[in-house]
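All protein chains but one are shown at their positions in the complex.
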Amino acid sequence: MNDPLQPLIDSLRQFADERNWQQFHSPKNLACALSVEAAELLEHFQWLSEAESRTLTEHKLVAVREELADVFIYLLQLADKLGVDLVAAAESKLAANRAKYPVEKAASSSKKYTEF
Amino acid sequence: MNDPLQPLIDSLRQFADERNWQQFHSPKNLACALSVEAAELLEHFQWLSEAESRTLTEHKLVAVREELADVFIYLLQLADKLGVDLVAAAESKLAANRAKYPVEKAASSSKKYTEF
Amino acid sequence: MNDPLQPLIDSLRQFADERNWQQFHSPKNLACALSVEAAELLEHFQWLSEAESRTLTEHKLVAVREELADVFIYLLQLADKLGVDLVAAAESKLAANRAKYPVEKAASSSKKYTEF
Partner (left out) sequence: MNDPLQPLIDSLRQFADERNWQQFHSPKNLACALSVEAAELLEHFQWLSEAESRTLTEHKLVAVREELADVFIYLLQLADKLGVDLVAAAESKLAANRAKYPVEKAASSSKKYTEF
C-alpha cells in the first residue's frame, strides 16, 4: 500500500519548498513543463531512423537519460499536486487496456481500438 | 537496490509481448507516443486559469488521472527499452539541480540557471 | 488562386535540396520536428502568468519570434511534402468551426463543442 515513489516525491516537494517555487507550480504550469520536457526527449530521436534509435551511442544515451529524468520529475510533481498515485493509476489503465486490446484482435496491429 | 517499479515494468513488457507490439515500440516511436500523451494531458489545462487548474472538478480529475497514467506507461516502456532506471536517474538529476539552483540564488525566481 | 506562400515554400525546398536533406524529411520526421519546435515556443511561456504573456519584454519577443518562425518552417515543409495548401485548409477548418461553434452557444465559453 506504501507508494514506492514516496521518498522521491518527498525530496521533490522539499526541493520546491526550499526555493519557494510552489507559487509557479500550478498544475497548468507543470503540465506545460512536462510537455516541454517530453519534446526535449523527442528531439534526440527526431532525425534518427527507428533502427538507430534502438542502438544509441553512449554519449546520446547519457543525454536521453537526463531528459527521461526531467519528464519523470515533472510527472511526479504534477501527480503529487493532484493527489494521484501514479503506480495505481498505471495499473488501472493497464487493466482497461487489456479489455480494449484483447490479444486476438490486437496482435501484431498498431490500430487504435476504435478502428478494430 | 530493487527497482520499486519493476513489477509494473514487467506487466507492461508482458502486455506488449502478448500482442507482438515490440516491433512498433522502437525508442523513437515510444518517444513520439510519450510526447503525444503529454500533450493530451496539457489539453485539459489549456483554457483553464492557473487558479482553476489548482481546483479541478472531480470529472476533470478522473480524465487527467488517465492521461497521467498514459504518460507514465510510455515513460516506463521507453526507459525499460533503454535500460534506464527512472528513480535513480531522477535522483541524479535532483542532485544536479540542487547544485545548479542554490537556494540563495533561486529562491522565489522562475529564472533558468543560465540567466542568474 | 496562387498560393501566397509559394515563394517561401520554394526557398525551403531549395534549402533542403542543396543540403541533400530530403532523405531526413519524411513526413513522420517533420511532424516530430514540428512538435519539438512548438514545445520550444511553449517553453518561453511555461512559468509566465497569462498577464505576463500578454506583455513580453523586447528580449523575450525576439526569441519567441524565432521559435514562431521555426514552427512555421516545419509546418510549411510538412504541408508541402503532403501536397496540402495550408491557407485553403485553414479556411475550410474555419468554416467548419463556424458551424461547430455557433455564436449563441459558444459566446464567452471555452467549452469544447462536444460539451455543449
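Order of writing sets the labels: A, B and C. Residues in every chain begin at 1.
Throughout what follows, a contact is a pair of C-beta atoms (placed from the backbone, for glycine too) under 8 Å apart; a residue touches a chain by one contact, two chains touch by 3 or more.
Everything quoted here is computed from the prediction, not taken from an experiment.
In the full complex, chain B contacts the hidden chain through residues 24, 29, 32-33, 35-36, 38-40, 42-43, 45-47. Hidden from this view is one chain, which touches chain C at 4-5, 8, 11-12, 15, 18-21, 23-24, 26-29, 31-32, 34-35, 38-39, 41-42, 44-45, 48-54, 56, 61, 64-66, 68-73, 75-76, 78-79, 81-82, 84, 86-87, 89-94, 97-98, 101, 103, 106-108, 110. On the side of chain A, the interface with the absent chain consists of residues 32, 35, 39, 47, 49-50, 110, using the contact rule stated above.
Just so it is clear, only the chains that are shown with their structure count from here on.
Centroids of chain A and chain C (each the mean of its C-alpha atoms) stand 25 Å apart. Taking the mean of the C-alpha atoms as each chain's centre, chain A and chain B sit 2 Å apart. Annotation for chain C: residues touching 2 or more other chains are 32, 35, 39, 47.
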